[in-house]
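Up next is chain A:
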Amino acid sequence: MNAKILALVVFPGVAAAQGFAGLGTDAAGFSVPQPDPVFDFPTDHGPHPDYRIEWWYLTANLEGPNGTPYGLQWTLFRSALAPDAGEGWTAPQLWMGHAAVTTPDAHFVTERLARGGIGQAGVTATPFAAWIDDWQLAGTFDVARMTASGPDFAYDMDLTATGPLIFHGDAGYSVKSAKGQASYYYSQPFYEVSGTLTLPTGEVPVTGSAWLDREWSSQPLAEDQSGWDWFSLSFDDGSKMMGFLLRQTDGSAYSSGTWIDPESTTPYGDGAFAATPLRWAKVAGRDIPVSWQVTLPERGVDVTVTAINDAAWMDTSVPYWEGPVTVTGSHEGQGYLEMTGYE
Partner candidate 1 sequence: MLLTAKDIHKTYQTADGPFAVLRGVSLTLAAGETLALTGESGSGKSTLLHLIGGLDVPDTGQILLDGTDIAALDDTGRAALRRGTVGVVFQQFNLIPSLRVADNIAFQARLAGQYDAAWCAELADRMGLKPQLRKYPEQLSGGQQQRVAIARTLAPRPKLVLADEPTGNLDEGTAEVVLSLMLDLVTETRAGLLMVTHSDRLAGRMTRRLHLAKGQVA
Partner candidate 2 sequence: MTGTILTALVSHWWRNPLQLFTLLAGLALATALWSGVQAVNAEARASYDAAANTLGEGQFDQLVAQGGGTIPQATYVSLRRAGWLVSPVVEGRLNGVRIVGLDPLTAPGGLGPIRLDEGADIGTFLTGRGQLFGQQSALDDLGDLGPDAVVSPDVAPGTVITDIGVAQQLLGLEGQVSRMLIAPDQPINQVALEVAAPEVRRQPAQGGSDIARLTDSFHLNLTAFGLLSFAVGIFIVNGAIGLAFEQRRPVVRTLRALGVPLPQLIILMALELAIMALVAGGIGVMLGYVIASLLLPDVAATLRGLYGADVAGTLQLRPVWWLSGLAIALGGTALAAGGAFWKLARMPLLAGAAPRALAMAAGRRAVFQGVCAVILLIAALLLGITGTGLLAGFVMLGCLLIGAALALPVLLDRALALFQSRTAEVRAAWFWADTRQQLPGLSLALMALLLAMAANVGVSTMVSSFRLTFTGFLDQRLASELYVTAQDPAQAAELQDFLAPRVDAILPIVSAEVEIAGLPTEIFGARDHATYRDARAFLTAAATPWDAVAAGEGILINEQLARRSGLVVGDAVTFAGRDLTIAATYGDYGNPIGQAIINEALFKTLYPDITPLRFGLRMDAAEVPAVVAALIDDQGLSADQMINQARIKQFSLDVFDRTFTVTTALNVLTLAVAGFAILMSLLTLAAMRVPQLAPAWAMGMTRAQLGRFELIRAVLLAVLTAIAALPLGLALAWALLAVVNVAAFGWKLPMFLFPMDYLRLLIFALLAAGLAALWPAWRLSRTPPSDLLKVFSNER
């Protein structure tokens, strides 16, 4: 049995979240997100072992000394085989880390898998630390150091939060389908980042901004959902927007969005946020939309979102597309795009 098949089996939740319909959508024995959540920080920055699937998902848009744009990803997934923290080898908590760096003409990816319960991977809320092997995101939730390494790249970044946490959907209760599947979902989109990328061509000092998503759930996708397209966009005027489409197998989509500006945060339900593919590219043998027309008419947003590098393919056990984008049109800016479930 090879590692990829294994990861698919041990991370059914992630696989489902990443658009593998039919895998692990059953929530038997696990807690299920309920409306009107009350969060308790810093505890909720830590893991929730009674939910099947959870992630600490950070993406960053960075710039080198000569203005070259870079994308960076640091992700830790938790997947539970049973709703129980456990200890030692028998702990049913499994961890998967993904790290990536995207340049305009290269994309570096690596992956780690680990068992919970023996100290090889995990998350603690106080002091805040999320780690798998030698990768970590640790310090406090607002000021942290983030490292990751692979066979051909590494990075070491300092993060400082300059704004509040943002809660998506109904105060952090994010509905994912018309049938009511939901997750708890909040973000810290206001990190300022500086640090060093180690690439095959040498070390590059970079600065920029990062967006961390925290999400946990037990049944993230409905049976008839085949994948998703997720956008986190930061505009030059200081406003930000998160939006996603959950594609249905019948060709329609369920959409959701959040508008973030210095004054307020506004959630938008199904239909307000829209995104239409403009250009498709052949990536890893699949057709992937790498340029989109994205609109949120109620905020006057009508922009073209374009991948900095079409080939930002995450060739991990559960494969997907994740990369930095530029934004032009009604608003100018940058952001990250994640697309799953493209066969």
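Just so we're on the same page, a contact is a pair of C-beta atoms (placed from the backbone, for glycine too) under 8 Å apart; a residue touches a chain by one contact, two chains touch by 3 or more; residues count from 1.
Regarding candidate selection, all candidates are chains of the complex that A comes from, given by their letters.
Because the structure is a prediction, the values reported are computed rather than measured.
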Single touching candidate for chain A, where 1 or 2 all sit in one complex
2
Which of the residues in chain A come into contact with candidate 2 in the complex?
1-3, 5-7, 9-10, 81-82, 86, 88-92, 94, 110, 113-115, 118-120, 131, 133-134, 149-154, 198
